[in-house]
Every structure is written in C-alpha cells, then in structure tokens.
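Note that one protein chain is taken out, while the other chains of the complex remain in position.
Lettered A and B in written order, each chain numbered from 1.
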Amino acid sequence: MEKPIHMEYLLNELANIKVRNERQRRMRLDVPSKELPAVLELLKGRAGFMHLSAISCVDWIDENQFELVYHLWSNQVSTLVSAHTRIERDPGVYLSVYDLYKPAAFWERDIHEMYGVFFEGSPDMEKFILTEWDGPPPMRKEFDSEAWVNDHFDWQNYRPDWLQEIEQEGGGIAILPDEQRFSRKAEE
Amino acid sequence: MKEFPVPVQTAEDPSVKKQSGNIFSNVFDELVRFAQSRSLFMLHYCTGCGAIELPPAMTSRFDMERLGIQPMVTPRQADILLITGYVSVKTLKRVILTYEQMNAPKYVIGICSCTVNGGMYWQSYATAKKLNDYMPVDLYIAGCMPRPEAVISGLRQLMEKIKIGEANSWQDYFKRYDYYLGNQQRLFGETWQTPTDIIGESKHYSLHTPETEGEHTRLLELHQRPLEPLEMRLGLSEKTEDR
Partner (left out) sequence: MRAENYEPKQHPPSHEYELNFGPNHPGIEGNYALKVKLHGDTVVSARADAGYLHRGFEKLMEQRLWIQNIALVPRICVPDPSPMEVAYSMAVEQLCGLDVPERAQWLRVMQLEMSRITAHLFYFGGHAATTGMYNPMFWGVADRDLVLDLFEELTGGRVYCIYNMPGGVRRDIPEGFLDRLSRLLDYLESRLPEYDNLFFTNHVLINRAKGTGQMSQHQALEWAVTGPNLRATGLQCDVRRDDPYLVYDELEFDIPVEQGGDALARTLVRRSELQQSIRILRQIIQRLPSIKGPIRAPIPNPLAWNVPAGEAYVRLESSKGELGWYVVSNGGQKPYRVHVRGPSSMHAVQVLENLAKGSRLEDVAQIMFSLDACPPEVDR
C-alpha cells in the first residue's frame, strides 16, 4: 500500500529514522532513543496521531537492552505507527511522554513495576498491581517464576488416602500431572 | 450416587460426640443441623473466573434460592464462603481476613480447578496453588469453570454434609491453627498478622488442642504490635481546614 502523501513529506523531515511499511495500515519506525519524544510530538502535531494505543516493553536480555514500543493511531491518515526505540538495560531510565499523551501514565507505571524501567517526568511511579510483591520485577527475563513457585508453594497431594480405595477398584487419576506431556518433570 | 470424601482431614473427634450423650440434646442437635442446612447465606468472594457462572446460578434459570441459599454481602452474617476461582496472593490475604471474620459454623467451598491445584496457572508467581493450605476447605467443585448445575450440585452435597453433621472442617482451623498459620507465614512473611485472636476463640469454642499453638503462633506474639487505631483523618489539605 502506498503511504499517504503527507506522511511521506513528514517522514522525509526526520533523519536517523528507519521506516518500514509492513502491511496495510501498519508502519514501523525505528527511532534513536534521544529523538523519540520529538518524533512523537511531530507525529501528533502534524499527522493527527492523537491516540496512544499502548506502550509495550520487550526485554532483549542477550543484547542487554529494553525495547520500548509506542503504538499510535491516527484517524486522519488511518495508520498505526509503532515507534520502536531501544534503551540500555542498566540503569533502565527513560523519559516520560506524559506531557504529550495522558494515557502514558498508566503504561509507564505498568512497565516500571513489571520491568523496573524508570520514567523521568511521569506523574506516578508508585506500585499499582504488585503492591504486595517484594521480589524482583517479574517480567524481566532473568526472573524464573517456576523456581519461585517451587520455593513458595507445595503441590497438591495427588495420592491421598481416600483415593487408594478408588484406585484399587480401577479408578483414580488416569495420568498424574507429573507424568503428563508438558509437565515440569517431563521437560527436565 | 457414590459419596467421595473430600481431601481434607475433617479431624472427626469422637470425644465431642460422647459429651452430648443426652438423647434430647441429640434430637435438638439434629434439628439445628437440619435448620442450618436449609438456610444458608453465601458470601461469594469474586476471586476469579468462576464468578461469571454465579449470576446464572443465582437468577431465574438455575435459581439457587429454591435450595434456601441466598447471597449475603457481609462476612459476619454469612455461612458459606464461596471462593470462585484462582486466588492471587494479594487476594488471599483478604480471603483469610474475611474467613476469620465469619462466625462459626462456617463452610468454605472452592470452585474451579485453580483452587484445587493451581489449575492452568500452576507456573504463575502471583496465584496461590492450593486453598486448603491456608484454610480448611469443605468441598471442592472442579472444572474450568464449573457449570451452574455443578455449582448447585456441590452446594447440595454440602447441605447433606451439614445435615448429617460431617461438615466440621471449620473446627480444624482452630484445632490446627499453627499449621495453617505456618503456611500463611511462608507466603506472606513472618510479620503476617490478622486482627482476629484465633487462639482465644479456640478456647471459647473449647477446640483448643496442643496443635493450636506452636512455633508459628509464637512468631505471631514476637511480631505482635498493638493494632494502630484507624486514623480517619487522612491527608487533609490546607484548603479544607480553612473552610
């Protein structure tokens, strides 16, 4: 699909940005982290990208980077732009876009508690979902939730006394959870 | 229909039955149990997915009220605590507080597979895996999620159990409080406190056993701090004070 004409003009003004038109009404921009707020401001002001659909964070642990993806929709040009930028995993600090988009407050707060990325200038970085969680940010790739579960919980007893009578009559659990195909024991 | 016992030790104590050897009191007990089983108020804590099948079960199509079971909004007046689905750790604290507020006799029903063994969230860091570690459960209704018919059939089994006097697992919480508190402390940390004095209540119900107190309840006393009175004036801004 051809790009709408004024989008083309707009994108020509921006240096250092890779543009990919992946499929209909979808566009991917790769932006250096320093320029992203300026790009968003330009998109909002000149092409009507008023709607911030979401901000996603991807943890690329092998490259020691976080990728932040800003999904913007414009009714004016009927295109969803995904602006990608990468920041260093350590210390994991970035600028808030709250002054441009109000909904960013929710997504930045969410990313902060799930990944530990701090957004400077965001109105509220308090914990929201994980208020009673004192472990590491759980969505980071190095956090092993299965090990945490094994540390903190016991598994249900699948061979209780009352089941033995039923088992002698030929009933009972057909395949125990540990013996099932994708169980934690089978994968070891 | 074959009655399967539930995987909870109800700790049937023969000494309790012997005490009430009087035939009149036996008849009276039976009458009370019959009355109890026919008028149950249910507090459904909406912990997860299973809550979506309760409105059909309660309203005109499946109509739970014909069994004498009605929803109740406060824990202090409820008989049944219905845990509808997976219990996240944050919710579990509230569930325990709610359970301890309820007056005995009280019954707990775990709906959905997630309350039995974690269900499809067995890998999740956020949900508790089996409910009967933290409070005694009378009955589990498995399914993801159980249909309204299954919920009603489970409630009828509970009514039968109450009628014959077998639904006594609430006594287990007083008798083995140390065990349940230990599991709660393992998950919430050593400083975990509830406002209810379970040990005192266990003496009141004459259900105090050697297992009621132990190393975990000692920890409770160690970390016990006087409950701070609820501060009702929170963050008054200067403007409102001027007014």
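By definition in this document, a residue touches a chain if its C-beta (ideal position, glycine included) is under 8 Å from a C-beta of that chain, and two chains touch if they have at least 3 such contacts.
Being a predicted model, the structure only gives us computed values, none of them experimental.
Trainee: Looking at the whole complex, which of A:Val19, A:Ile129 or A:Leu163 touches the chain that is not displayed?
Mentor: Spelled out, the listed residue whose C-beta touches the missing chain is A:Ile129.
Trainee: In the complete assembly, which of A:Leu80, A:Leu95 or A:Leu163 touches the absent chain?
Mentor: For the chain that is not drawn, the touching residue is A:Leu80.
Trainee: Under the stated touch rule, tell me which residues of chain B contact the chain that is not displayed.
Mentor: Those residues of chain B that touch the unshown chain are 43, 45-49, 51-53, 55-56, 59-61, 73, 75, 86, 88, 90-91, 94, 98, 120-121, 123-127, 144-145, 147, 195-197, 200, 226-227, 229-230, 232-236, 240.
Trainee: Name, in rising order, the residues on chain A that touch the hidden chain in the full complex.
Mentor: Spelled out for chain A, the touching residues are 23, 25-26, 50-54, 56-59, 69, 71, 73, 75, 78, 80, 82, 101-103, 105-106, 110, 114, 128-132, 138-139, 145-146, 182.
Heads up, the rule we're going with is that only the chains that are shown with their structure count from here on.
Trainee: Mind pulling up the chain A residues that touch chain B in the complex?
Mentor: 131-133, 135, 138, 143, 145-146, 148-149, 152-157, 160, 162, 166, 177
Trainee: Across the complex, what residues on chain B touch chain A?
Mentor: Contact set of chain B toward chain A: 4-5, 7, 89-90, 93, 116-118, 122-126, 128-130, 133, 186-187.
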